[in-house]
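Here the complex is missing a single protein chain, while all its other protein chains stay put.
Let's turn to subunit A:
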Amino acid sequence: MFNLKFKTVKEFALIFRLKDISDFKPSPEQMQERMNWLAGIASQNKLADKGNTLLPFAANARTIQSNNVITDGAYTEIKEFISGYIVVKADTIDEAVEMAKANPIFDQVGGSIEVREVLQRD
């Protein structure tokens, strides 16, 4: 009830999207760079949840539509598909954006990162 008042640090989900399924499997070097980025955030004690990587392949993903139509694979209506997410701690959304901008995927394969503030429930 009273914890909300003292909570100044906000949490933001960073949702990763890739353009192509073939970008999903990073090379060892790319993986190392991504890990460095993630560990860098954790090193600042700003990682709230290390999140998950979500498998996008036909065997690992289903999309259920409202008309009960089920399709195999990740949701790709918007072309890009979600490859994973993490949750970070930041004072402002701008700070979270700065963290996201430093992510190596932009140099590696492109894609996008959506930054979304997490609703704090009391």
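To be clear about the criterion, contacts are C-beta pairs under 8 Å (C-beta built on N, C-alpha and C of every residue); 3 or more make two chains touch, one makes a residue touch a chain; residues count from 1.
FYI, contacts and distances are computed from a predicted model.
> Which name from "Xanthine dehydrogenase, molybdenum binding subunit apoprotein", "Heme exporter protein C", "RNA polymerase subunit sigma" or "Pyruvate ferredoxin oxidoreductase" does UniProt give the chain that's left off?
Going by UniProt, the chain not displayed is called "RNA polymerase subunit sigma".
> Determine which one of A:15, A:47, A:100 or A:113 touches the chain that has been left out.
Checking the options A:15, A:47, A:100 or A:113, the one contacting the hidden chain is A:47.
> Based on the whole complex, identify which of A:35, A:64 or A:93 touches the chain you can't see.
Once the missing chain is taken into account, the touching residue is A:35.
> Provide the residue numbers of subunit A that touch the chain removed from this figure.
Within subunit A, the residues touching the omitted chain are 32, 35-36, 38-40, 42-45, 47, 50.
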